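Questions regarding the structure given below will be posed in turn.
Missing here: one protein chain of the complex. Every other protein chain is in place.
Moving on, here comes chain A:
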Amino acid sequence: MSALKRTNLNSVVQLRTTVDDNLNTSLSALGYNESFTLIDTKIALGYSTAIIAGGLYFYDKKYGFDETFNLTVVAVLAYFAISGILWYYTSTPQYKNVKYVGFNDKKEKITIATWTSKFEPVYYVQITTSEGQRIDAQFEFMKLFDGMGYYKEEQLTKLIKAELEKVNKKSI
């Protein structure tokens, strides 16, 4: 996918975005299938707020404030209610920074949250398994990209695999 694309090595945000975009490739190599339920829910909620706002804008433009007052009250309440639900799915600890949700063949769930801090070239990863085990790991971007800015996919696969194996050993 991004095999031929170079990433700007000077931007932590761009480095993170590249790795986030390629999480799916690494995890499918480890036998996981991505589940889009969470992201689809968020997209649906987000677009319904946009539709409410857009609809209200045109309705208000056409009929004026006084005639649309009741509708405006309903729209405002609905908008903020849906935004609240959306906020729950994006910002509460359980869902914050979640970039990947997937299942393997044994229906074991894996949730991966990733983030970076502004001035550190480090990729923070938190993996939650279906048994509720939580793995915190830090990967240096230096290990995930070569000097030219090409992404090294198999490196991330290896690192994640290593982290998962640690847990599996512990649980045995």
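Keep this in mind: contacts are C-beta pairs under 8 Å (C-beta built on N, C-alpha and C of every residue); 3 or more make two chains touch, one makes a residue touch a chain; residues count from 1.
Basically, contacts and distances are computed from a predicted model.
Hidden from the displayed complex is a chain whose UniProt protein name, among "Signal peptidase complex catalytic subunit SEC11", "Ribosomal RNA-processing protein 42", "Mediator of RNA polymerase II transcription subunit 22" or "HECT-type E3 ubiquitin transferase", is "Signal peptidase complex catalytic subunit SEC11".
Against the chain not shown here, chain A presents residues 11, 13-14, 21, 36, 39-40, 43, 46-47, 49-50, 52-54, 56-57, 60, 64-66, 69, 72-73, 75-76, 79-80, 83.
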